[in-house]
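Every protein chain but one is kept in place in this view of the complex.
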Amino acid sequence: MASEPGPLNPVLLIGGGAAGITAALDLANAGRAVHLVEKGPTLGGQIARLDKLYPTDHCAFCLLWTEVRLCRQHPLIKLHTLSFLKDITRQDRYLNAMIIEGPHLIDESRCIFCGRCEEKCPVDAIKSVGEHAYPPSYVIDADVCNGCDECMKVCPTGAIDIHRQEQEIVIAAEQLIWATGFGDADISPLKEYGYGTHPDIMSSLEFEEWIAEAGANKGTILTRHNGSVPKSIAFIQCAGARDKRMFPYCSSVCCMHALKQAQWVKRRSPAVDCVVFYTDLRTEGRHYYEYYLREIRGTSLTLIRGRPGLIYPLPSGEGIALRYEDTLSQTREMRRFDMVVLNGALQTSLTRPGITGHVPTLDGEGFLDKAVGHYPACGFCKEPVDVEASVAQASSAALHTFLKRERNGK
Amino acid sequence: MASKRKAICILCRCYGEISDVIDLDSLKDMLTDHPSVSSVEILDCLCLEAVEGLSEKIRQSGTGKALIAACSPIARGDSILRGLEQRGLNPADLELVDIREGCAWIHKDYSKGATGKAWDLINMGLASLVRREGSEDATTLVRHEVMVVGAGPAGLAAAASLGQLGIKVHLVERSKRPGGMLNLISRVAPDETSPGEKLAPYLKEVEENAGITYYPLARIASAEGTVGNFAIRLQVDGTEHMIHAGAVIIATGAQALLPQGLYRYKELEGVLSAIELERHLKAGPVKARRIVFIQCVAARDQARPYCAAICCPVSLKNAMGLRKGNPEAEVYILHRDIICPGSTLEQYYRRTMAEGIRFIRFEEQNPPVIEGTDHVQAVRVYDAATGIMRELDADMVVLSTPLSARRDTHGLARMLGLTRDHLGFFEVQPLMHPVETTVPGIFICGSARWPVLAGRAITQGEAAAMKAFCLVSGQEIAALGLSQFRGEKFAIARVDREACTGCGNCVHICPYEACTLEPVNGASKSRVDPMHCTGCGTCVAVCPNGSIQLPEQDAQVIGEMLMQSFS
Amino acid sequence: MGNRISHGVEGHRQGERRAPKVIVFACRWCALIGADGAGKKRVQLPLDFRVIPVECAARVEPDSIIRAFSYGIEGVGVLGCHLGGCRYHNANHRAIKRLDLLKKLLATVGIDSGRLLTSFGTGHEYHQFAGILKDFFQELRGLPPLDEWARAATIDAIKV
Partner (left out) sequence: MTILEQARQIARQSLEQGRAQGVLGLREAEGGVSPHLFEDPSDIDSLVVEPKWLLAKLATGILKGLPADYRLAVLCRGCDERAIVELIKRNQIDGEKIHVIGLACTKEQARACLCTRPYPSEVAVGDVVEGVDPFQDERARTFLEGDQRERMIRWATELRRCVKCYGCRNSCPICVCVPCKLEDDLWVGRGEIPADLISFHLIRAFHLCDTCVACGACQDACPENIPLMLLQISMRASLVEKYGYEAGTDRERRSPLLSDLTKEPSPGCEVPGWMDSLGDSA
C-alpha cells in the first residue's frame, strides 16, 4: 500500500481547529499540498464551541469565519471531515498514513440545507452541523438513526445515503503536523466537585454552550434544572487541573475564560452574583490584565482565593452548596449557589486509542513529548496555550516542515 | 457607458425552496422586458448542476455579465461564484442576489409580497451589476528578500529560518552583538540552558549562510514602499546602506524597567533589580545567604496595568541559580500570584518548591517593607495566606520589574505606519493573526508585541518567518480589498482626480493610512495606495463630493439600489 | 421541527396603517450573518425591509441615508460590529460618531431620530437580527408618518 508522496510534497495535518486551519493555510499559501484530517463534521475545533473570545470579545465564529472559508476554497487543501488517523508507517523520506473517513451519510457537497430531512426524521437523528458552520449542512447521528430511510426519500438532491460505509484512505505524505487540540475531561472521579450530581454543576465548555448567543437559550442566563434565572454563579478554577490526582498542569486558558464568562453573564443579567474561586489569577497574555481590571471595575464580580473542598446539591433541591476556605481572610465558609462552573480540566485529544504504527510518544502529562517529537506539533496537544500562542505555534510548525525538507534536501 | 450594458439573469428554483414561495415564472416574464437584461433562465439547482454550461452561456452572452438569483453567499451561493470564476469569468461581472435566505425563507406565507420583494432585490442587484466595471490589476513584483529588525532570539530565529529556506535576509541590529536580551542574562527560563546554547544554532546559521547579511550598530533612517517592495535606508555606523525587502519582520524586543525610587532601590546596599542579579549570576556564583525576591514591582498597578508574563519564571530560575551558587541559601519569593501557565512552567514551579524555595503571597494594598540602614537587613511582609506579619532576614533583595516597551520605537512605528497600544507595544491583528500588523507585509514577533520568554519568542520568530516566506516566495502580489469575505481588486477605493478637492478627509479618516495627498499642478489631490487599501469604504462616507468611490459598490449603485428598493 | 420557529413577527397585516418601508445597511461581518441566520431558521419577518450589504458600517454615507428618507423610506438601519470588533481597525467608531450627529439633524427638522436605527455588535445571531427588526417596525408604527412632509408642504406658512 506504500506509495510516493506527490510532487507538492503533501503535508498531513491532524486536527482542524484554530491551529490546524492556520498551519494548513500557511502551507498551502507556500505552495504545498495539505491533507487536513478533522474528526468532527466541520472545521473549527474547540473555538467553534465558544461563544466569545477574550480579550477583544469577538464572537468566536467571526474570527474563524474567513479562515474556514479560505481553507474550504483553497485548491491545495484536501479536507477529510469525520475522519481520524488509524495507522502511520514511516518510510525514509515520507510516510503513509491510513485515514478512516466517514461515513458521510449526508454528502455535504450536495446538501442545500433545505432541512426536509431534519423535519422528517422520526427520531431526531439529524442535526445542523452548527449555527455558524460553513458551509451550512446537516449530519446524521448514526447511533440515534433508526435506519428508516425517510430522509433519503425527502432529500431533493440525493445527498443522503444512510447505508454508506466508512472508508479507509491511504495518504502518502512527506510531513505530518499534530494539531489535535483538546477537549474537556470528565471530572466526576474527583468526588468533591460533585460533577454529575446536579444539572447545574457543569464544565466551563458546557456552560459556554449553555449561555451562548447562538445556543439554545439565545444568550439568556438560565439554570439547567428548571430554567429559572440564577441568582448566583460560582466559577471554580483549577478544578481537576494543578491537581496531582488528575492533571498536574495548568490549563492556562481557564482564568481568562472564567473572567470572560463572568463578564458576559453580568452583561446579560447584571443581577446575577458571580464569584470566581481561583488559585493564582494567571492573566499574563496580551492585554489580559487590563481585561481583568475592567472586570473588577466594570462588573461587581467577586474573587475569592481558594479551592472549594466540597460541592454538593442541597437535598431540598434549591441550589448547590459550596464549602470553601477563603485563604486570604483565612475564613472557612459555606455558601449556596444556583450554578457552579468547573473550569480547568482540559485534556489533550492526542491520546486517542487505536492509532497504530509510528505514533507519537506522550510525556507524563499526556502532551506530545517535546524530547521525542518526530513531527512538529502545535496548539494544545503540545502544551496548554491560548489561541494566540496556539496559532503562532501552528505557523512555526508549518515552517518546520519546510526546514526538515531543506535538511533532507542537503 | 457602463449602465447601458446588459446582463443575463439566472434564477434558481433550489428544488422548490425558492420557487414554492416566489413565482419565478412571472419574475421571468417581467425580467425579459427589463432594459438591462439580455436573457433570463430558470434552473432547478444552480449549485449542483450546470455551472459548466452556465459559464459558457455567460461568456457567449456578449456582455459576459450575469446576475444569479439563488441563495446567500454564506450558504451555497459562494461556491457557485467560485465555480464560475474558476471557469474564467471575471468576478466583477457576476452578482449574486440572495432570494432564498433573504426572501423566500423569511416570507413563506406572503407569496405575492415575496415575489415583489424578489423583483426589487433583483433590480437592486442589476443596478449594481451593470454599473460595476472590473478594476485593472494593481500588482507589485515581490522582492525575494526580507528585512529583520532586531537580532534577539525572535529576530535570529526568523532570520535563520528564512535563510535556510533560501530567502535573502537583512538582519538589522542596533547594538554590536546579536542576542538581544539574552546577552544580559545568566540562564534561560525555564529549561536553565545558557543563552549561548539557546542561540547557537541560529547564530551558526546567520554566520554561515551567505544569504543572510548582518548589520550591527545599525539605525533605520527612513522606510518607504509597501508590501512586496519596501525601501529602507540604513545608517550603519556612519555609512549608509539601502535595503530593499519584500517583507519586514519587527523583532525589536522590550526593555527591562529599573525600579527607580521603589523599595529603597539604589538607597540600600543589596537591593537590586532582576536584571542586575542576572549580571551577577552571569559573572559567577553569588554568595548571598538570605535572598528575598519581590514580584510585581511596578507591574499590575495603576501606572502599568499589565502582567509582563516572564517575571515569575525568571525569578524561579534565578532562585535556582542562587541555590546552585550556595546550596545553603534561603530564598523567599514574595508574589501576588505565581504566573506559570501551561505544563512546563507549572512543573518548573513545583520543582522549585521541592527544592525548598519558599513562596509568600502579599496583597497589592500592603506591599513588603525593606528594613536596614545603608545595607538591607530584613523584609517585613504581611503573609496574606496566614494573616501573619513576617520579618525575613535578608542580605539581598531582588526587585522583579516587568519588561516595558522600548521608548525608541515610536520613530520606527511612524516610518512604517504601525500603531502601538497605550503601553507602547506594537498592535497586532486580533487572535488568529498574532504576528501580523495592520500594515500588510510587516510582521512582528517577540517582546516587541508583548513580553515573552525566549522559547516563545523563537516560536513567534518562526511564525513571522513563515508568514513572510508565504509572501516573498511568490512572484508578485496583487492589491486586493476585502469583498464578501475575500480579496477582490474591485474592492479597492478609486479617486476621481478631477473632482477631488484635496480636503484631506479621506487621508485623516482612513484606518490604514492608505490615502495620501499629493500635489497635482498646484492643487493637492488624494491618492489611494492599492497595497494598503482594504476596501472598508470609510473614506467614501466622508468625501464631500463623492470623488472617492469603491468600484464594487459606488454611490451610483447605492443610489440606484435605494431607488429600486421599493417599486 | 428544530429550526422551523416563527418569531411571531407579523407582516404588513398588523396595524391599520401600511407597514413602514425600511432599508437596512448591514455589515457583512455581523448583522448580515444574523440576517442570513434568520433565513436559515425560517424566522418569519415583515416584508417591507430591504437589506443592502456593506463591507463596513463606516462605508454608509449619511447622504444615502438622507436620500432614502427623501425617497419616502420611513426607517433606515445601520448595523455593524461591536466596538473593538471591527474588521477594519475601528472604522465603525467613525460611523457611530457620524450617525449620532445625523440623528441630531434629523431631529431638528422633525424626523424622529428613532427612524435612524444604529446598532453595533447586536445583530449577528438570527434571533437578535429578527428582534431588532421587529422592535424597529414597532417603533416606526408609533411615529407620525413621514408623508407629513409632503402634506405639510401644502399647509400655509405658520407666522412666527
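Chains here go by letter, A, B and C, matching the order in which they are written, and residues are numbered from 1 within each.
Rule of thumb we're sticking to: a residue touches a chain if its C-beta (ideal position, glycine included) is under 8 Å from a C-beta of that chain, and two chains touch if they have at least 3 such contacts.
Please read all numbers here as calculations on a predicted model, not as lab measurements.
Shown as candidates are B:A210, B:A283, B:A303 or B:A354; the residue that touches the absent chain is B:A303. Although one chain is not shown, part of chain C still touches it, namely residues 62-63, 66-67, 69-70, 83-84, 89-91, 93-94, 96-98, 100-102, 104-112, 144, 148-149, 152-153, 155-158, 160. Contact between chain B and the unshown chain involves residues 302-305, 404-405, 407, 421-425, 499, 501-505, 508-509, 511, 517, 522, 524, 542, 544-546, 555-556, 559.
By our rule, only the chains that are shown with their structure count from here on.
Least step count on the touch graph, chain A to chain C: 1. The most distant chain from chain B, with centres taken as the mean of CA atoms, is C. Among the chains, the centre nearest to the mean of all shown protein C-alpha atoms is found for B.
Spacing of chain A relative to chain C, judged by their CA centroids, is 37 angstrom.
Distance between chain centres (mean CA atoms), chain A to chain B: 24 Å. Separation between the centroids of chain B and chain C, computed from CA atoms only, is 33 Å. In chain C, the residues that touch at least two other chains are 33, 40, 42. Residue positions 56, 58, 65, 113, 136 of chain A each touch two or more of the other chains. Within the complex formed with chain B, the residues of chain A that make contact are 18, 22, 26, 29-31, 53, 56, 58, 63-67, 69-70, 73, 110, 112-114, 134-136, 156-157, 242, 248-250, 252, 280-290, 293, 327-330, 363, 365, 367, 383-385, 387-389, 391-396, 398-400, 402-403, 406.
Contact residues on chain A toward chain C in their complex (touch as defined above): 56-59, 62, 65, 113, 115, 118-119, 124, 127-128, 131-132, 136, 213-214, 218-219. Those residues of chain C that touch chain B in the complex are listed here as 11-12, 21, 23, 28, 33, 35-36, 38-40, 42-45, 47-48, 50-52, 54-56, 58-64, 67-68, 71-73, 87-91, 94-95, 98.
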